[in-house]
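Removed: one protein chain of the complex. Kept in place: all other protein chains.
Lettered A and B in written order, each chain numbered from 1.
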Amino acid sequence: MGRGEAGLTAEASATHAAAPAPRRRRRLKLATPALLGLPLGWLVVFLVVPAVIVALYSVNELSLFPGPHSFALGGWYRLFHAGYLQLFWKSTEMSLIVSALVVGAAYPLAYFLALSGTRRKYVLLLLLIAPFLTSYLLRVLAWKVILGDTGVINTFLVWTGLQAKGHALSFLLYSRFAVMLVLGYVWLPFVALPIFVTLESLDQRLLEAASDLYASRMQAFLRVTLPLSLPGVVAAFLFVFIPTVGEFVTPSLVGGTGGYMYGNQIVDLFETGFPDWETGAALALFLIGVIAVLTVVFVRFLRVGEARTA
Amino acid sequence: MDVALSANGRRTMRVFFALVIVFLYAPIVILVIFSFNKASVPTFPLSGFTLHWYHEFLKNGDMQAALQTSAIVATISSIIAVALGVLASIGLSRSRFRGKGLVTTLVLVPLVVPLIVLGISLLLLFHVLGVQPSILTIMVGHVVISLPYTVLILMPRLQQIDSSLAEAAYDLGAGPLTTFRRVTLPLILPAVISALLVAFTTSFDEYAVASFLAGPQPTFPIFLYSALRFPSQLPQVIAVAVVVITLTISVIVAAEVWRRRVEARLETA
Partner (left out) sequence: MDVEGEPFDRRLSRADMLRLAALAAGAGVVAGPAAAADAAIARLTKESGRLQVMDWAGYGNDGGQAMFAAYVQKYPHNKPQFASPMTNETNAYGRIRAGAQPDVFRPYVGWVKFFAQSGLVQPWNPKLISNFDHLNPFMVKAGQYGGKQYGIPDDWGFDAILYRSDKVHPKANSWGLLFDERYKGKIAWFDDLEMITIAGLYLKAKNPWNQTQTELNRSVNFLKSKKHVARMNWSSETDLWQAFGSGEIWIAYAWPNDWVQMKKKKLPVVYMHPKEKPIAWVGMFMLLKNSPRPHLAHAYVDAWSSKRSGKWLEDNYGYGHANIEAKPSSSQLLKALQLANPKAVTLPNAYLDRDIRQRSTYANLWEEVKRA
């Protein structure tokens, strides 16, 4: 005891005091923003730069054809004056209808899965989503077989006598109807997911409270569930609206002459007839511009909605 | 008393759900039926049972090459997408910095870009750079498409696990990489696997972007589309599709079940 001990204790406390200090100095943040460098870099090179290039093609600063070329607004002029906007509106209208119908159909499904208390809800959800994971092109082909003049539906109608032979329902295939039906079919499973997620996280006690306060189920739904699930609904709507506005595969397979859509027009400008990359680029930029605006508006709406219900 | 659904409501919903399931699976059943059909163009009436197309597909080198190409593209692009997604998710979930909202938006933007615009913009990029379309260019496109999905799957999981675990490991002297490898990664592994599967299936079935960026080796969807254009291959293609569909669904179901089990176990641990 004496100096020895004191020395020891002093030493011990000295190490204790010394140890944390160097570590604190060296300490890096575990989750530094620098981690984002690689993913951001990828997106800048393969998303932002290409967008800029599309813009340059749309104003003829870059061109498919060799030889001199300079800034020109021909592509944009044609976009606004050669009937492309009517086609855009037609496509948007179709997408809006499809999206509304699909969300309308998906909501009850998600509601049933999330709130009815079935024990097998995840299995059923998976069952619902599984078709979405199968080959898109072949499901479209299968619909051609179902909707055709001698397809499943028409032959069934003839067999049951509801329809005279030779008077097939021809609006079923190669029409706007076919495009909307198939697009709705393709996206329905996917759309149920965000609604399900939102409804699942709904606090059931709120509904119980509403019931305690003598609200009917319908009232509880309208005033509690629906408003709270709105973000999921909006997300679902965007999930289907955005891809379908620019769709070109389904319209080309089942659209016929009436189902020609904006996406097909863009492909045609690049790939058929005679290449017109300038106008095609303008159309593509216009599409992404409109979608960007819509997305921002919806997201704002969501934030406001959240703030209000919070 | 059920506060969300009445007894009638529940019955109606069940019927509606069943109808929707029939609606969703009918075309798939049609495909299965036609994969055994004798005729070479799928029209009613049926012309007889045969396993011929399944045999043909096993001999069809081009189709197998396309399947192989799709598998390669899907595997590599999903690995890259998940790697980038992990980095992005960790970066976004744990730190605060200016412009975080902007970065989050950028990472999620591919979700709102129509595939046709994505395909064309990348086509133009490669055109300008003089890069020939090949499986590499398709991979690039698929990573861009899958990245938001991986982030959307990984972020919630990262936010869910207790960050103090990683902090503790770090305080005990583990470097950032070791911390990641031995603490974070095992905890997010189920989500990583999910993300890999989502990215893989997205890439495997993707047609629109691949159609713009494909070189001499077609992916399976591109092969499918040209089979739809040139009919001699169509019946075999349908047979393959049935096989692929069955496999996909089985894998996804198995993976989901596994993921939930593992996560539940990790919770109780």
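Points to keep in mind about this one:
Rule of thumb we're sticking to: a residue touches a chain if its C-beta (ideal position, glycine included) is under 8 Å from a C-beta of that chain, and two chains touch if they have at least 3 such contacts.
Just so it is clear, the structure is predicted and the values come from calculations on it, not from any experiment.
When you scan B:P114, B:P148, B:P190 or B:P218 for touch with the missing chain, the hit is B:P218. Of the candidate positions B:A4, B:I30 or B:L123, contact with the unshown chain belongs to B:L123.
Counting the whole complex, the residues of chain A in touch with the unshown chain are 64-66, 82-84, 86-87, 144, 148-151, 168, 170, 173-174, 252-253, 256-257, 260, 264-265, 268-277. Where chain B meets the chain that is not shown, the touching residues are 41-44, 61-62, 123, 126-127, 130-133, 214-216, 218, 222, 226-234.
The definition used in the following text is that only the chains that are shown with their structure count from here on.
Centre-to-centre spacing of chain A and chain B amounts to 14 Å, using the average Cα coordinate of each chain. On the chain B side of its complex with chain A, the touching residues are 1-6, 9-10, 13-14, 16-17, 20-21, 23-28, 30-31, 34, 42-45, 84-85, 87-88, 90-95, 97, 103, 106-107, 109-118, 120-125, 128, 140-141, 143-144, 147, 166-167, 170, 176, 179, 201, 205, 207-208, 221, 224-225, 228, 237-238, 241, 244-245, 248-249, 252-253, 256, 260. Only residues 28-36, 38-40, 42-43, 46-51, 53-54, 57, 62, 105, 108-109, 111-113, 115-117, 122, 124, 126-128, 130-131, 133-139, 141-146, 148, 150-152, 155, 185, 188-189, 204, 207-208, 210-211, 217, 220-221, 225, 238, 242-243, 245-249, 253, 263, 266-267, 270, 277, 280-281, 284-285, 287-288, 291-292, 295 of chain A touch chain B when the two sit together in their complex.
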